[in-house]
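A protein chain is absent from this complex, but the other protein chains hold their places.
Chain nomenclature is as follows: A and B, assigned in order of appearance, with residue numbering initiated at 1 for each chain independently.
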């Protein structure tokens, strides 16, 4: 129980010896060209297989499997629900009626606003990870981390998306509004099929992204403020994230104007920045950031939606004992003491080959470099989103 | 040099270059400078006799009495009455630290104890001087009263560090003839030193020294006993003798 709680925010502490940790850290921190245990380049992702629309009972679903055997399934279900105006909104509406009655003027703005903007609570996300209880910190933290950018990307299509085909007014929340009295409620259920072998965030985020892309909502036949009824032809259903015919030749079929966000896991080791870390790599990371991005509707470049730090498990590892302090090798160590150097990124005094648990935080410059690598044109973020676009949807 | 040091430090405050000082308790080194890591008064141990040693900066958790020349911040002589109102603070058992512990279970191969007090100076000076439990963070009265009814404190034991005295660590001689029932009884207060941090749940303690062993015990009749020899204590009321591994009382 406590072992699990320790592992709460980061993945489990791998059972690596201090010597192994030190070796990993040294090879990952080689200036310029880190050597990763599986031979990937710093920005290379693990190979994965993906498919969508695998569950007929859902509005949209996806499955992503990593080569190491971990798989995630996401099912998206939508329900029509009566919009319960909070007492707050109700009282405001009353206020406006009151005001209109009294002054006869400026009432309309608030009412119109109520019809176009949705509520973040209409999107529910639930993550199930084997070996963790529903209310353990890891599933809770992950679902908040992934739900946040989803409902946050509101201003995406707001201003310039109006009237534009394929735009999404008010972001995902706005898309869920049917009329003033009814709305869609979206349930996103994420299932990890095996115990996570590494921090499951990238896997879950990619799967959720694909499932949302594949999600369809029945076509609305009613108009305006009527009680909604829908076309029962599934072929007529509309995508939750609307698509437009592409003009680009590289990607066949249709593309999405607005896309769900994707959350990337980025670590820094000494001066190096590494994407999609495996469990062993995350164990020696100085910093772990989860960065959520999506395409900006207007300018077709990437925008940042959220950053969260993840507690690096390296803080909980066991230190190794330098030869100079080791009772067993005492006397043969005169040379070892001279080799103490200062690690430029952590400022700690270190003997090479001796593992010290990380402590302290991250410099602002490092954060800026990590975000830049994600956001820049032709950077990792674009590569990932374009790669996901290539997955056959529907 | 000591004049440039602040008398009181807060965590993260820079105290001095690591080239001139070495870091003592309550400090850490970062970018070749010594920083305070707890809030408290700063002490500098003067340079040792041989010139290669650097003086040690430390930040104290308490205002414990240091050797006379340490700091001008606190007068070096404190009336002993001040000890009573020591502010409580945290000390973990470490290897070589002297502890007072209460016996909770006696088995064939080992006795389980729960650590009540850690005397925080692991050096021998304090350990040999039991009349000055300088870091007593527990009310001595409560130890005594609860020792009388060992059934009564199971909940507070959860909050204390548990330790084991293995059969071979009880005394230095005739280790193989030790019968633990004749060494400790449940409820005895034992002074011992930590020999290992042990496993996930227990520390390991030894009493294999003359000054270590049972310091307080009650007889079967329930009276406080006095030591008569290194392996016997006696009840002053009934006169009955009981066997214990007794610590040298002075």
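The rule is short, and it goes like this: a contact is a pair of C-beta atoms (placed from the backbone, for glycine too) under 8 Å apart; a residue touches a chain by one contact, two chains touch by 3 or more.
Convention: contacts and distances are computed from a predicted model.
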item: UniProt protein name of the chain not shown, from "3' exoribonuclease family, domain 1-domain-containing protein", "DNA replication complex GINS protein SLD5", "Autophagy protein 5" or "Release factor"; value: "3' exoribonuclease family, domain 1-domain-containing protein"
item: Chains in view touching the one left out; value: A, B
item: Option touching the unshown chain, where A:47, A:130 or A:361 are the choices; value: A:361
item: Among B:61, B:171, B:185 or B:244, the residue in touch with the chain that has been omitted; value: B:61
item: Full-complex contact with the absent chain, from A:193, A:220 or A:316; value: A:316
item: On chain B, residues whose C-beta touches the chain left out of the figure; value: 8-14, 26, 28, 30, 35, 37-41, 61-63, 73-75, 77-79, 81-82, 85, 87-90, 92, 158-162, 197, 199-201
item: For chain A, the residues touching the chain missing from this view; value: 1-3, 5-6, 8-9, 85-89, 91-92, 94-95, 98-99, 102, 110, 113-114, 117-121, 135, 137, 140-141, 143-144, 148-149, 151-156, 159, 170, 173, 289, 296, 301, 303-311, 315-316, 318-319, 347, 357-364, 367-368, 371, 375
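Throughout what follows, only the chains that are shown with their structure count from here on.
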item: For chain A paired with chain B, centre-to-centre distance based on mean C-alpha positions, whole Å; value: 50
